[in-house]
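Removed from the display is one protein chain of the complex; every other protein chain stays in position.
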Amino acid sequence: MKTLYKTVAAIILITFSACDAKKELSNQIKNGKSYWPNGAQLVISVSMQFETGGQPEGAESPFSGNPLPLGNVDMPAESWFRYGAKEGVYRMLNLWKKHDIHVTSHVVGEAAIKYPDVAKAIANGGHEIAAHGIAWKDQWNLSYKDELDFIKKGIDTVEAITGQRGRGYNANWLRRGVNTLKVLQELDFLYHIDDLSRDEPFVTKVRGKNFVVMPYTLRNNDIVNIEGKNWSPDQHLAQLKMEFDQLYKEGATKRRMMSISMHDRIGGAPAVVNAVDQFIKYAKEHTGVVFMRKDEIANMVKDDPNTPEDNSEFKFNN
Amino acid sequence: MKTLYKTVAAIILITFSACDAKKELSNQIKNGKSYWPNGAQLVISVSMQFETGGQPEGAESPFSGNPLPLGNVDMPAESWFRYGAKEGVYRMLNLWKKHDIHVTSHVVGEAAIKYPDVAKAIANGGHEIAAHGIAWKDQWNLSYKDELDFIKKGIDTVEAITGQRGRGYNANWLRRGVNTLKVLQELDFLYHIDDLSRDEPFVTKVRGKNFVVMPYTLRNNDIVNIEGKNWSPDQHLAQLKMEFDQLYKEGATKRRMMSISMHDRIGGAPAVVNAVDQFIKYAKEHTGVVFMRKDEIANMVKDDPNTPEDNSEFKFNN
Amino acid sequence: MKTLYKTVAAIILITFSACDAKKELSNQIKNGKSYWPNGAQLVISVSMQFETGGQPEGAESPFSGNPLPLGNVDMPAESWFRYGAKEGVYRMLNLWKKHDIHVTSHVVGEAAIKYPDVAKAIANGGHEIAAHGIAWKDQWNLSYKDELDFIKKGIDTVEAITGQRGRGYNANWLRRGVNTLKVLQELDFLYHIDDLSRDEPFVTKVRGKNFVVMPYTLRNNDIVNIEGKNWSPDQHLAQLKMEFDQLYKEGATKRRMMSISMHDRIGGAPAVVNAVDQFIKYAKEHTGVVFMRKDEIANMVKDDPNTPEDNSEFKFNN
Partner (left out) sequence: MKTLYKTVAAIILITFSACDAKKELSNQIKNGKSYWPNGAQLVISVSMQFETGGQPEGAESPFSGNPLPLGNVDMPAESWFRYGAKEGVYRMLNLWKKHDIHVTSHVVGEAAIKYPDVAKAIANGGHEIAAHGIAWKDQWNLSYKDELDFIKKGIDTVEAITGQRGRGYNANWLRRGVNTLKVLQELDFLYHIDDLSRDEPFVTKVRGKNFVVMPYTLRNNDIVNIEGKNWSPDQHLAQLKMEFDQLYKEGATKRRMMSISMHDRIGGAPAVVNAVDQFIKYAKEHTGVVFMRKDEIANMVKDDPNTPEDNSEFKFNN
């Protein structure tokens, strides 16, 4: 573990120096207490879902509330999805580059097959390629064996295209099943994100061994605007800033992580990227704020004794 | 009654002094008129629902609009609920402590069984433990006898864990039945909150005796965001401030109470706590604003001749 | 007609002087053109629906989306409606008094029967008592005779209580039927409001004679918040101000009327009244803004040659 930790620490140092150059030491370091390595006061991790091209007929969109009869191609809905590959991901990649941030991208296997250049561009930007299944469909109802095939096919496929093998998992609409964590462990995954119960990473025992849970959120998430209405970008910015202010304050005395999520065809729209751009600038004006990939965080916390252990799902994972 | 009133007055004095130290006298005292004991111009009472762990399969959440077939565990929805016990209640307890406020917590019996430490932490913070049924389920359709058992089991259970016996009641989704007030009276309850008809407490006759109604509101209530979208924290703050400004102004010539409500897994989110934190600061900048537990208020008003009597539901309660 | 016009002009002068004392002359008067008598640049008319107590089982409320089985009393929903009679109307009456404004109140007959003091308080405040049917139920599906009885019973009932006989009509959810205007004419009504097609009053021929249409709006209307969520009071204020700014500007070269609507249990909430209070202050800072009852306006425009005539519904009204 020690070697791994050092490697990770090196990666982190680079990340930190990029973000915090010229800033004063964070409160924790000043106080001699530290809840994250390197004394960060708040770690922010961004998820970028790449799903476009993998969607099934009738998938959620501004059109799906008024669906066509099965078997008819919904031409404008298809074009709405394509936006993610034609504009959305690239716009977000520019945003991460501008701010020197690396994010975690959850890539559906079929999306990578359909748009390999997009998947490669994400990987080439230094971002984490995480797993999101081979296809965009339910997995909570699969048998153990079928679920394993479903996930394995996804990481094999995406690795063949991007050169990165996913070690973090995100299920379709977060709806993992009761076996999912065991399946992920068998496939050598490090963590999953389909849990909304905390504002910091924790470990849970799966067949007696630590498995990392990197909590996701529906709050700081463009998915609340999947219908394409009732959520303006200034509301999104207000949500991000007000959430940040509270977590940052709490970060002075406790380990805190802020999770943000953006989907190719939703978060990739100009006004949303604008809102997130403003948010990142705002966050970076605070000492001790660090943006990290989820695999980096998971590696850091997995065997850290300060990481909470939570076995709320013991009956499924033992 | 007189002894009780004195005791309560003592409690109130303490509360008042904490809030109003160094402030000038309120308008009422200056005018020689008073609508609340101690001359408060506006009394604010916060409800904090603790329900997590008591929810039935398919309970309302951001996932329930697209439910799983019965009998399947909705893993992310369950984790969404757990947030209330892992983060939400504790974050709110910190907020109340920071502002030296005591609130009323409506505790579902099964939530206290599942998370006794959370229930105890609430009680230990000086907050009122009020009743919310033994389980999170419909009670409007129960017989008198079954409803009595349902409520009694709840208060017995929560008392065994927290040491406090609930004397205020909140029904699931406010949906009490036609017998509920009689049942509550038989169980020695002092008040209930499942009424939206006024901005001040009132009494209603139940079998000829005064029973206190502490009106609740859907307006200043995080429950409007149970779907997890279409309501940003800046909107919540605007609602609270604009409601406060009006009620505070009215409080100069009339008894007024402002009711605010927060649920463990919704109001306990960072951005909502941030909004309420800002609101409390704002409210406290006004002279004569007092935050009180609902049992304190109910005791104060129960036999006060200035309290309105309203028998709109006479046919059910006589 | 001339006599009538003079009488109305006198009424208007009083209204104008109350609002516009000490203000400079409006643009129209300065330009020598006038689109309203007395040179007002914008006439604003407020509707205040009084319906509480007349609602049928399962009527729209924050609870009706999840209805109880027929035959069960929805106790919290009933209390939500009562708010209109206990708090809402009185709060709004105070607002109108504070600003010296007279509004048009659409009173459901059964609401007046249940809460006669509320109906009388409205009438005693100098407000117009307009008709809203005897009961809160569909009328679009009634025969001519039944519809006439439905409306007549309403005005007879409300007149007996308030002393005012309604001469303006508002149908339940605006859903008049194809005969409604003929029925209203037979009952000597002057105008109706169930039309959304213009931003100024117009006349339409009913059996060859002028009948006034006072357009209503769903935009500046608290009814958009009947579900009790997704609409914060700052949004309401923004809607009112931005609508006003545009209509006021247009009023310099055209006759314009702004219609605002508030329902007892919705618009009567503190935060909404606060928003409308702020709006009225804002509007009154502009020269030539006049608040008027709808009957006053209808009388003014009925035989004014500058009033547009619109016979879009000719086939129903000839």
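So that you can tell them apart, the chains are marked A, B and C in the order they are listed, and the count of residues begins at 1 in each.
Methods note: contacts are C-beta pairs under 8 Å (C-beta built on N, C-alpha and C of every residue); 3 or more make two chains touch, one makes a residue touch a chain.
Keep in mind the model is a prediction, meaning the values are calculated, not measured.
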item	value
Chains shown that the absent chain touches, full complex	A, C
Residue among A:233, A:267 or A:288 that touches the chain left out of view	A:233
On chain C, residues whose C-beta touches the chain left out of the figure	140-141, 173-178, 180, 194-199, 215, 218-219, 224-225, 230-231, 235-236, 238-239, 242-243, 245-247, 250, 310, 312-313, 316
Where the unshown chain meets chain A, residue by residue	62-63, 66, 68, 72-76, 79-80, 82-83, 86-87, 91, 228-230, 232-235, 269-271, 273-275, 277
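Note that only the chains that are shown with their structure count from here on.
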item	value
Interface composition of copies chain A and chain B: same or different, split at half	different
Whole-Å gap between the CA centroids of chain A and chain C	51
Distance between the centres, which are taken as Cα means, of chain B and chain A, whole angstrom	36
For chain B, residues contacting two or more additional chains	230, 235
